[in-house]
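Report on the structure given below.
All protein chains but one are shown at their positions in the complex.
Per-chain numbering from 1; labels A and B assigned in written order.
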Amino acid sequence: MQNMGIDVLFKGRNFLRLLGGLWVAVRISLISVAISIVLGILMGMLMTLKNRPVQILCRIYLEIVRIMPQMVLLFIVYFGTTRVFGWNLSAEYAAIIVFSFWGTAEMGDLVRGSLISIPKIQYESARALGMKEGTLFRHVILPQTVRRLIPLSINLITRMIKTTSLVMMIGMVEVLKVAQQIIEANRKSSPNAAFGVFFVVFLLYFLICWPVSRAAVYLEKRWAE
Amino acid sequence: MDPGVIKSYLPLYRDALLLTLRIGWQGVLLAFIIGFLCVTAIRFKVPVVRVIVKGYIELFRNTPLLVQLFFLYFALPKIGIRLSPEFCGSLGLGLLGGAYMAETFRSGLDNIPVIQQESAESLGMNRLQAFRYVILPQAVASSVPGFLANTIFLLKETSVFSTISLMDLMFTAKDLIGMYAKTIECLTLLVVFYLIMLLPVSILGSFVERRLRHAEYGD
Partner (left out) sequence: MDNALLRIEHIEKAYDEHGVIHDLNLVVEKGEVIVIIGPSGCGKSTLLRCINALEDIQGGQILLDGVPVKRDARNISAMRQKIGMVFQSYDLFPHKTVLDNITLAPIKVQKRTRKDAEEEAVALLDRVGLADRRDDYPRQLSGGQKQRVAIVRALSMHPEILLLDEITAALDPEMVREVLDVVLTLARSGITMLIVTHEMSFAQAIADRVIFLENGQIVEESRDPAKFFTEPETPRAKEFLRTFRYER
């Protein structure tokens, strides 16, 4: 493996640095997912309201997120808003804002989808049993919704982790950036390092995302009626 | 906002859009072909190939395009495989998209009731005939909304092309911001040009979805 450049990773603290970079990506994803889940549930419930202006606003929001690449959103928040409002925003905050903005829309749509997929008869039979709206939501609707939602939210985590690779474009030092730095630093001693190092980065992403998406698939199958 | 600046930037953005579209559509087309081949191999249980295909799908669905591109563009030359940036772009998009298209297509196939296969067979069709005349047309039709969603996703993903020095929309915007600091104008143009590229596909997508839902449930 000498000429493939994997040896570079065993020099000094290089591999640890790479993992550190990966942690940056995972950290941003986890924070953003947590925010997205909370805001997304609120948004999903808002969307099921039969209020025309609210529905239109939500629609527009969803459409923006659906069409605009996350990279464009990152640029707007990181370069655009700092310019217009003159504030100072770290790349990490910008990334969390953008990913939460994106995740909330995705999550909101999922929550709405699961809420409306509960058959009307469930509401009707609960009311026929004399349940109050609160009890009905807490004991009948919520448990069914959550089961549908959990696999989908787990999927969102993997998508977040994959998308965080973009933050290097606004200057954050995450795993790809660390990889580039390592390759650059060892250009002379190990000219083929690019192969080994990028190969390992490829594998690292896979090793993080794959188990998570398997878990989502497993839960989805297990909880499917 | 300076209209003069916007006007002078327009041709640059137009060229970038054309480049993005060209690579984007090549990638989407490649994704379709790869996806279709993969699903056929899985469906007909081609030995060995089937395992490789499943591995490929998992690998490319669980890694970011950016990392895939870096591997194609920076790593492969070290083992003697040198690809042009444009080719890397199309290939990377095609490989990523192929895995997504395959999954969409496969779930389209899985959703066709077994009874359809059985009634085709009970009419004396062999497996290939049943696939070609009965299963495939239904699976393609029910996968169209998914295909369009994947297309939007792939065209959005083109925004990482700038990292392998392709002069796409993102590259142009970043470059111009760096040189002239006309941030607002550059970002506005960036948004507008992505809208030009993606809004038609998105509208087509919701139109097709409505039509299909109508075809399934309405008369």
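One rule holds in what follows: a residue touches a chain if its C-beta (ideal position, glycine included) is under 8 Å from a C-beta of that chain, and two chains touch if they have at least 3 such contacts.
From a predicted model like this one, the values you see are computed outputs, not experimental measurements.
Student: The complex has one chain that is not drawn here; which of the drawn chains does it touch?
Tutor: Within the full complex, the chain left out of view touches B.
Student: Considering the complete complex, identify which of B:Met125, B:Val144, B:Met167 or B:Ile196 is in touch with the unshown chain.
Tutor: B:Met125
Student: Pick out which of B:Pro11, B:Pro113 or B:Gly178 touches the chain that's been left out of the picture.
Tutor: Selected residue, touching the omitted chain: B:Pro113.
Student: So that we can see where the missing chain sits, which residues of chain B does it touch?
Tutor: 113, 115-116, 118-126, 129, 133-134, 137-138, 141, 215-216, 219
The working rule: only the chains that are shown with their structure count from here on.
Student: Between chain A and chain B, what is the gap in Å from one C-alpha centre to the other?
Tutor: Once rounded, the distance between the two centres reads 20 Å.
Student: Looking at the complex, which residues from chain A come into contact with chain B?
Tutor: 4-5, 63, 66-72, 75-76, 79-80, 83-84, 158, 162-163, 165-166, 168-169, 176, 179, 183, 191-192, 194-195, 197-199, 201-202, 205-206, 209-210, 213
Student: Considering only the defined contacts, which chain B positions touch chain A in the complex?
Tutor: It comes out as residues 58-59, 61-64, 66-68, 70-71, 74-79, 152, 156-160, 162-163, 170, 173-174, 177, 183-184, 187, 190-191, 194-195, 198-199, 202.
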